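One protein chain is absent from this view; the other protein chains keep their places.
And now, subunit A:
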Amino acid sequence: MKVSLFITCLCDVMASDVGKDTVEILERFGCEVDFPESQTCCGQPAYNSGYVTKAKESMKQMMKAFKESEYVVSPSGSCVAMLHEYAHLFKDDSEWREVAQELADKSYELTQFLVDVLGVEDVGATFPGKVTYHRSCHMTRLLGVTEAPFKLLKNVKGLELIDLPLCEDCCGFGGTFAVKHSSISEQMVKEKTEHVVETGADYVIGGDMGCLMNIGGRLSRDDRQVTALHITKILNSH
């Protein structure tokens, strides 16, 4: 199966290991992974800030980059949710309408792709440690991926999963919100990290780098002994 990796701008620059793990996991299950070089950003930072026209410039570049792909898989629920939104955003644009719909239809978040498309629930990973899981808002509410990460984590050997209190609350990332309204964002991430610490877990894991940078950044600022990890790290541990 041919799979094109959409790395996301955050993982490309800030967390290249997430991309490496994603490639290795996909290859382990027989996928032929390519990386369209002309991919950029899904456009979400501009779109969510109200700059829809500007965002569309980036979106068009993304549609061009993945035009030939069979499947597009990404280690981010939020960015894939954005790709899905293209279908709606370009529905009145005769030039882009079809390609936008195609991209939306063939794009998957990694855990969603593993479970729903490849039918894999046990990736054969081993990760001894106590972890708690942050269910990111866009992955769960916009993309609707709620079960896949848990199905995969359940089968990781040695892993003890502890429920995160108030897991439904946003961590306070919200893209530019984290910078624009840092005082509100601070209160949100403070509460989130307090709940993380409360679980007694060694790691907080998630499927969106933005949330993880936010939660991890606050844990680090407060000298907490909990590490924020992307779920790909767990799924690619042996």
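The rule is short, and it goes like this: contacts are C-beta pairs under 8 Å (C-beta built on N, C-alpha and C of every residue); 3 or more make two chains touch, one makes a residue touch a chain; residues count from 1.
The criterion applied here is as follows: contacts and distances are computed from a predicted model.
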Among "ABC transporter permease", "Outer membrane protein beta-barrel domain-containing protein", "Lactate utilization protein B" or "Carboxyl-terminal processing protease", the omitted chain is listed in UniProt as "Lactate utilization protein B"
Going by the contact rule already stated, which one of A:Tyr47, A:Tyr71, A:Phe113 or A:Tyr203 would touch the omitted chain in the full complex?
A:Tyr47
For the chain not shown, which residue from A:Ser76, A:Gln112 or A:Ser185 touches it across the whole complex?
A:Ser185
Write the list of subunit A residues that the hidden chain touches.
5, 7, 9, 11-20, 23-24, 27, 35, 37-41, 43, 45-55, 57-61, 65, 137-138, 141-142, 168-170, 172-175, 177-189, 191, 213-214, 216-218, 220-221
